[in-house]
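The chains shown are only part of the set, and none of them has been moved.
Chain lettering (A, B and C) follows the sequence in which the chains are written, and residue indices restart at 1 in each chain.
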Amino acid sequence: MGLLKIALLLFFLLAVVLPLVGMFSRLADPQVREVFGTPAFASACVNSLVVAAITTVVSVLAALLMSWVLCRTAIQGKSVFAVLLTVPMLVPSLAHGMSLVYLLGSNGILTNLLHGSWSIYGFPGIVMGSFLYSFPPAFLMIYDVMRYEDATPYQAADVLGIPKPSQFAHITLPFLRKPLISAAFATFALVITDYGVPLMVGGKVTTLPVLMYQNAVGLLDFDTGAAIGFVLLIPAVIDFLVDVLARDRASARYVSRGFDLKPNAVRDAVGYVAAVIVTLALLAPIATFCMVSFATKYPLDLTPTLANIGRAFTMGAGSYWVNSLFIAFVVSILGTILAYLVAYITARVGGVSARLLHLASVTTLAVPGIVLGLSFALAFKGSLIYGTFAILILVNLVHFIASPYLMAYNSLSKVNKNLEAVGQTLGVGRARIVLDVLVPATADTIAEMFSFFFVNCMVTISAVSFLSTTLDMPLALLVTDLDAQRLVECSAFVSVLILVTNVIEKVVVAAIRRYRHTQQSVSR
Amino acid sequence: IGLGALAGAGGTSSNSVVIYSCCEGIRNETQMTALRQAFPNYDIRMHYITTGNCAARLRMEGASSEADIVLDFEGGYINQVSDSLEVLSDFDESMYCEDLLDPDDRYFPFSRESACIATNDNILSERGIPTPTSYQDLLDPVYAGVVSMPNPKTSGTGYNFLKSLVNAWGEDAAFDYFDALAENVYQFTSSGSGPVNALVQGEAAVGLGMTYHAVSEINEGAPLSVHFFEEGSPWDVYGSGIIQGRAGRQAVHDVFGWLCTEGVRIDNATYVPDQVLVGVSPEIPNYPKDVKYADMTGITDVDEKMRLLERWSH
Amino acid sequence: MTIKSQETTAPHKLTVKGIKKSFDGREVLHGITFDVHGGEFLSILGPSGCGKSTLLRILIGLEHPDAGSVLLDGENITDAAPSKRHMGIVFQDYALFENMTALGNVEYALRFDPTRRVRRSQIALDALASLGMADFANKPVAGLSGGQMQRVSIARTLALSPEVILLDEPTSGLDADARLALRSQLKNIQRDHGTTMIFITHDQEEAFALADRVMVMGEGSIHQLDEPLHIVENPADSYVRDFVVANLKAKYDSLARFASPLE
């Protein structure tokens, strides 16, 4: 056990702490810090803050609304809506930016349909695009809590004669305070560190990640890139602190009663309308790039064709797809094992090093991909793994480990605390209890962890763009490359390919889960 | 953790050659088809890479790069990483136009890529916007929100426009101009192909982009036309070079030798007809002839580029 | 104490007639009929899943019966909203508003009651005080012990001066000491306010110790409803005899060992 703890701590030291420390040590040079005094930096800061703040409000409110609709109204097809609302997570953020142009740009489909004369470039575009990819995680965070809320306080309130709106304000909102805060900070950190959407529809609005991209990739000025990366770390670190503090105070509640929702015409109508509007808003852009990917030449010739598939594969989509699948599988397997081991130690073994491990793995949540990627490039260049699949696997592993870790942590914390103690008194070792009892008991969580790694490896751009070679390049990077070669239809098709891959992965995992559950209920 | 074992399959056997090309896909394909015919025994792999990424990689990795050869790499960027390139003393440079040559012989010209003001004529007429005839025209409020330009910070094409006007009008006048133009630009795109993409999609009515991009779209039926103003067409040399330490390999030597002769000829005749080779000026349908080039003195000067971009605020 | 049940009038009488209820096609209450006298303490005993909670939820209107009716003082309240029945309910898991203080929990509902709105702080404090919780008024409920939370929950109900209080296993979550303390407080409330109490418990000794009458339920029906002593003397059937009375005897016997020193 002690050896395992040391090995894991060493892993985080080498893969997280050292690269970041190495990168930020460049800030010691006052010349590097000069960027903080420039007007471009100041305006990028303001832009980033404005965009992230607005998007956070919109995403979290929409997430709250949809959670309410799915948990507190009697509409039909809730599980379908719940799935559809998370689909935008399955495509790269860049694709959202592109699809907004197809849909709402000056010559966009909807723009022409409605004879609109708006311009989405700039703040509106960034906010809309950021909403698309930040809504699903915010929704999941709130929905997962609201779904398990106990109904008895509401029944007590009904008996006491407390009106429904007041119940919402004084029971529901306080109950959701922590998840709302967590979701708000997570959304904020997610939006403020993304460069995919602003690059596509940012107009003249430069945000911090774009500035970092311009400096590191455009001007080859890694020092300035590192300096901006440091600033990008700040909101994420605040998010992390808030989250950790809020999480630790969370009380473990047990459900005693679910809500029995009697039909209510007005409330359910509101529910349907809201669910349909939000779902359409999220899916229309995705539908658009699916359409573009099968157009002969968008927008001049919309005749459907499969030619873009052939072209995309000629341009290497096939081998990049294999690269992505390979990376995603290896990361999902190694990552799940690693996150589970760490969670086992922090949730069930304890001790000082466990607290350190918890901190280390949650900290990775705070490191933006673009920062992580650059720090890896600077730290590992010239090492054995540089330019190989190994570094891509490592960077994805580190980039995405926090959430699966927390999933495992929460689920392992819920499993009976005394199992290992019983094992010890019965003469059964810890490892056996893990394999024979804990793993089966948390199998659903393990599947979820695997899925999380997989999907994110398929869509990520920020962390890998500095690190991949032309041989091990993942598919998502092809989206920008094809766009830069004026092959927008092929580029849209690559997004579709990523989407389809992720959908298949989700379906397979869901099928395996269902199979397991039916097996269990048969034996019952 | 045995991640090291998963190292990529990037083993370099003696007859393999890896080329990083900043050319578009179709140009690469043409080169590859001809290369395979010329060198059936060599294992040649060519990969598209965006200019910025290529530069960032070479800056970071230097001589340990996976690539052996870089192809069609923008002059400003190639100078920024020229430390990582071999001095090309073995090859003959007399065939190239003199104004394209690198005094340090770190690269040979591959293409002369020139830029234009392209317009989507459907959009212009729909909105009743006149076709611009000068840079000053573009400051007219009728162009508000319909102009697209690549960002000089991330795109060589963008920088070409900036540099050409700095040379023509002096630095202050040029920057004043772009500050005013920014009022009408709806987006500074990160890649050089962004404006032409936007024109094709009908997002922009006027785009500052590559001539050959616009012409290839015209030849595919897009309602675009190309225009040049009196300051002349901004242009730049795009070069090829060998990564430090690779020139000794016969395969690399052969392939590079082919690329900077036959390769240039083919590309010049098929895609980018601006003159590269002495006495060779091919024609391509719809490609404007007798283009007046802008004065691009100092376009490959790295320090100058850094100084000017420092001042660029968009 | 300023809380009083609706002054003067005699304590209220609850009449339950032929209540039936099915869930998913399975009938869990097969026609339940009984009266509760005003001011009475009625304990309901019965095995898990026999329908005790369902019956209580129908009485207060959280569930609607498939057949039968509920009358309060002769008035049919079967279709009345839960808040209009002059009843209160206390759940096993307290069902407190976790983000508020003890006082906040009790005051909250009073804000929506026009007649009590103005004096709500005083009423709430009095209700807390009557359960010995005055000192905890400004504590957040999340920090209280189980017994304290249950008292806040009862005070919250009491503050609205209900005529009937329904208690669904209010002592189950508490340890033995808190249980004993709560028992005497419930009896005090019944005595001081004349409130009718209907009390579900799994603990036979508790049911018999507290009740004026005990109702023994089997699956969805009533086996016996009578005064404790009568049930012990004349169990209605073998179920009541074997299960209820025998268990009481076991407990009595184990304590009787200490009879003389305890006397």
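The rule is short, and it goes like this: a residue touches a chain if its C-beta (ideal position, glycine included) is under 8 Å from a C-beta of that chain, and two chains touch if they have at least 3 such contacts.
Not measured: the values here are computed from a predicted model.
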{"item": "Copies present in the complete complex, per labelled chain", "value": "A x1, B x1, C x2"}
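The criterion applied here is as follows: only the chains that are shown with their structure count from here on.
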{"item": "Topology of the chain contact graph, where touching chains are joined (line, ring, star, complete, other)", "value": "line"}
{"item": "Innermost chain by mean C-alpha position", "value": "A"}
{"item": "Computed distance of Cα centres, subunit B from subunit A, in Å", "value": "36"}
{"item": "Centre-to-centre distance between subunit C and subunit A (centres being mean Cα positions), rounded to whole Å", "value": "49"}
{"item": "Euclidean distance of C-alpha centroids - subunit B vs subunit C, Å", "value": "83"}
{"item": "Two or more partner chains touched - positions in subunit A", "value": "none"}
{"item": "Residue ranges of subunit B in contact with subunit A within the complex", "value": "1, 3-10, 18, 20, 24-25, 29, 45, 47-50, 52-53, 55-56, 59-61, 64, 66-67, 77, 80-81, 123, 145-146, 151, 153-155, 182, 185-188, 190-193, 196-197, 200-204, 213, 217, 220-223, 306, 309, 313-314"}
{"item": "Contact footprint of subunit C on subunit A as seen in their complex", "value": "150, 152-153, 155-163, 166, 170-171, 174-175, 177, 251, 254, 256"}
{"item": "Partner subunit A, residues of subunit C touching it in the complex", "value": "60-62, 81-84, 87-89, 91-93, 95-100, 108-109, 112-113, 142, 153, 156-157, 160"}
